[in-house]
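Just one protein chain is left out here, and the rest sit where they should.
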Amino acid sequence: MKETHLADRIFGWCLRFFALASMALLLGIVVMLFQQAWPILSQDGLSFFLSKEWNPVTEEFGALVFIYGTAITSLLALLLATPLSIAVALFLTDVSRGWISKIISVLVEMLAAVPSVVYGLWGIFVLAPLIRDYVQEPLANSWGDHWLFSGPPLGIGVLSASIILAIMITPTITSVCREIFNSIGRNQREASLALGSTRWEMMRISVLTSSKTGIFGAVTLGLGRAFGETMAVTMVIGNRNEIATSLMAPAQTMASLIANEFGEAVSSLHLAALSGVGLVLLLISLVINLIARWMVRNEVRV
Amino acid sequence: MKLLAAILITTMAQIGFASPITLNGAGATFPYPLYSKWFSEYRKKAPDVQVNYNSIGSGGGIRQFADQTVDFGASDAPMTDEQIEKVSGKVVHIPTTLGAVVISYNLGDESSVDLKLTPNLIAEIYLGKIKKWNDPLIQKINPGAKLPDRSIVPVYRSDGSGTTAIFTDYLSKTYPDWKSEVGQGTAVKWKAGIGGRGNEGVTAQIKQTKGTIGYIEFVYAEQNHLPVAAIKNTAGQFVSPSVAAITSAAQGKLKEIPADFRVSITDAGGKKSYPIAGVTYLLVSTELQGEKGKKLLDLLRWIMGPAQQYSAKLSYAPLPKSLIHRVEAKIKTLKVK
Partner (left out) sequence: MRDLIRKYMDIWMHGVLLGASFVALVPLFGVFSYVLKKGWPALSKGFFVNLPTPVGEVGGGFGNAILGSVVLILLASIVGVPWGVLCGIYLAEYRRSKLAQWLRFTVDVLTSVPSIIVGLFIYAIVVKPMANFSALAGAASLALIMIPVVARTTEEMLKLVPRATREAGLALGLPRWKVILFITLRGAVSGVATGVLLAIARVAGETAPLLFTAFNNRYWSHTLFEPVASLPVQIYVYAISPFEEWHQQAWAGALVLLFFILFVNLFIRFLIFSRGAGRTS
């Protein structure tokens, strides 16, 4: 479409300028991280991503511990949040009506509005002691030798971090699921009911089964959100740079590592290693989010 | 609209009518309670200067100083030769006070136990070799004490820390395998335990979690009513931290202090010396400029003078007089462009 008016042309260039500038920013972020991480990437290559070492004294660094920490807390959070979120979404679309539905949906969105640092504050002083006294201590007493429950009951650690993450990603998964469930036409539902199914069967058959891809996408979006979460996790994860199998163990995620060590890394290799971890975090978050968006692209615009 | 303008103007007026000079500093958490007292007192003396000190850890102090994002850094770990090279040698270490790295603990319910510890015990706890409080090795040194059957959770610093540097320096000197197994420095690879951020974070962990043991600066333990262990020094005496014990440790090492003031006073000789004592420094550039540079020098001179009287009340030991003279001489050599 030709814009002959001068003002139109200027306006168009203005818009294009900001569009290009946005792309420049994105490129800038990736380039900057890469550039800062170059010293260690050129030295270690792919083994940086596979190494379990993180030793600032001997200057041996590897990202594996933190990839593991992020993965385990995020996956655990997903395990806790997914059934819950799907259930809530289903409740909101097919069970509740009118003002109850409105209120509960507003409340669930409020969960998303609480800032990470406030969750962290609550996590340190309320959740972690609760988990320690009512979950971890009994577990340690009965099954303390099992690899899943070994270690002293601290409160903070993988379990608390995962629970807080689950709370934080629930609204994300719920809202996407709701949109997906809502987009399934009435016909589907009524067809099932006409054939004599109970409401639950209707939900199962007409809604859940046909939303599988969408739900998967919602879950992946939640995963992406969990990956990048920083403050709440930093405050309850225990800051231990080591891979452990126990749920009671302290750990470290990529984001919490950077939050802890970036302001203070003095040696350029240490800084490079931190930037390398940041690069991994960025790339994995991007890939996860893009996959998620692609999965839900037909159902809903997120 | 008018209301907004009015609010903005009154706020600006409140803050801005005598725009003070802000000196930004960052670094060690070790002396933070003292520095926060100092800089608040200094404000009363020199109202046109605001000293904005942020307690982020010695590692952060060195890094931000090297990046020149702050006007001065603070660190209990003196900069290493490589780090000094990075700033082309343009740094002066100004010792400000002496403090003690104490071993504090939380036994759970039996909180009135006064523990005695040896460097061996401390090292083995942090290496994960001694796992329970009622381990016979600990019991042997503390014959009368009622030790609980609880796991020991060592707490370390998750950020770059001068306190860690002092602590690991001490263990490197007193436990043969420490250097090879863990090492010495502001950030090391710990074998066991959980991390806390800053002296503040470690103290918080000890307070909140049963069974923990951690290394923190003396005043943090005092202000939070945490018990501290008496540690066996080279003379074979179990010494509890105190201002006198810190001073005694420094006395022993006074002659060894080199021209650039970078010294370690851990594991000092003397019957009354506390073995894990340390000096903390301000990192100042040799290329000071303008008003800020002048005000910084004023601040340094004040620290060498009237500031020292506040130290003992907060359980830091004031610098020995002979050291103060040497530092003052050094400050005189700093010129402002």
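Letters A and B mark the chains in the order given here, with residues in each chain numbered from 1 onward.
Just so it is clear, a residue touches a chain if its C-beta (ideal position, glycine included) is under 8 Å from a C-beta of that chain, and two chains touch if they have at least 3 such contacts.
Keep in mind the model is a prediction, meaning the values are calculated, not measured.
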Which of B:Q223, B:T286, B:Q309 or B:S322 contacts the chain that the document leaves out: B:Q223
Option from A:L121, A:I205, A:I243 or A:L269 whose C-beta touches the chain left out: A:L121
Among B:G27, B:P154 or B:G201, residue touching the chain not depicted: B:G201
Missing-chain contacts mapped onto chain B: 11, 15-16, 19-20, 22, 24, 26, 32-33, 36-37, 39-40, 50, 52-54, 67-70, 196-198, 200-201, 203-204, 206-207, 220, 223-224
Interface with the undisplayed chain - residues on chain A: 3, 5, 7-8, 10-12, 14-16, 18-23, 25-26, 28-29, 32-33, 36, 83-85, 87-88, 90-92, 95-96, 104-111, 113-122, 124-126, 167, 170, 174-175, 179, 182, 198-201, 203, 224, 227-231, 235, 255, 258-259, 262-263, 275, 278, 281-282, 285-286, 288-290, 293, 301
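As a convention for this text, only the chains that are shown with their structure count from here on.
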Whole-Å gap separating chain A and chain B, where each centre is the average of the chain's CA atoms: 37
Of all residues in chain B, those that touch chain A in their complex: 56-57, 59-60, 62-64, 66, 82-83, 150-151, 153, 158-160, 182-190, 193-197, 208-209, 211
Of all residues in chain A, those that touch chain B in their complex: 53-58, 124, 129, 132, 151-152, 154-157, 238-241, 250, 252, 260-261, 263-267, 270
